[in-house]
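Here the complex is missing a single protein chain, while all its other protein chains stay put.
Coming up: subunit A.
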């Protein structure tokens, strides 16, 4: 019942499913490492999905749609940044407001496009490599979003850990008063980090509406923004663990569908809960073993200079 073809197909699906989560959570990780908790991920994602779809549908260009989606995510993130960083409002409330605003806006933007569809983003095909058994399609048969997510992950991990920009960003997140005293523009850095988060969330939204299920439907993110937020916390704010978390979640959510298809008689309600359970347990165990790096010390604390 398990042959190479099925395993290969499962792996390819897992990579695709994990990519949306990885993109969205990676951006949020950067925002949070700089000290800002943005609960607006779901909102920025859905606006990205809507704007990306509408733009790609109108222009016929997936690239243009993707860029527009990122821009839309950035725009909404600036609304959040204006409130939470500019006016130092409560970040939780501002983030929730951003999500609610985003869901409404996206419904409005996409309302004229219900019932239409696009050609899915093309997938890579390298003769010889893509046909490799088992891992061929998973590694060499994906769309550009997948490769972009891996590139972004490596870039974020490198910049955070190895560069001066990363050091300053982390300093702002750990102790904004000290960073401010050293002359670093705390609010500007945080705003830029939040904007990066918005761009990534928009990109994740575009992955859904341009590649994964290339049509527009309201609420098509179906809570993935919240899962991305949770992944950031459970990864203890580390990019590589985030990668592990996103892929584990993707793997279990695809595998449980296959287990059901085989009719093994395991209650589907339990199987549906399994991705959440497995990811929580795995990441809690990892962070317990490493006796964890906690949250950035200034996370969620509004910064008001000279006070």
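Following the convention adopted for this analysis, contacts are C-beta pairs under 8 Å (C-beta built on N, C-alpha and C of every residue); 3 or more make two chains touch, one makes a residue touch a chain; residues count from 1.
Here is the rule we use: contacts and distances are computed from a predicted model.
**Q** Consult the UniProt record of the chain that does not appear here and report its protein name from "BMP family ABC transporter substrate-binding protein", "PadR family transcriptional regulator", "Multicomponent K+:H+ antiporter subunit E" or "Thiol reductant ABC exporter subunit CydC".
**A** "BMP family ABC transporter substrate-binding protein"
**Q** Going by the contact rule already stated, which one of A:110, A:173 or A:197 would touch the omitted chain in the full complex?
**A** A:110
**Q** Write down which of A:156, A:254 or A:278 is the residue touching the left-out chain.
**A** Selected residue, touching the omitted chain: A:254.
**Q** Considering the whole complex, which of A:220, A:233 or A:248 touches the chain not shown?
**A** Considering all chains, including the one not shown, the answer is A:220.
**Q** Hey, which subunit A residues sit against the chain that's not shown?
**A** 5-6, 9-10, 13, 17, 20, 107, 110-111, 114-117, 120, 208, 212-220, 222, 224, 253-254, 257-258, 260-263, 265, 267-269, 271-272
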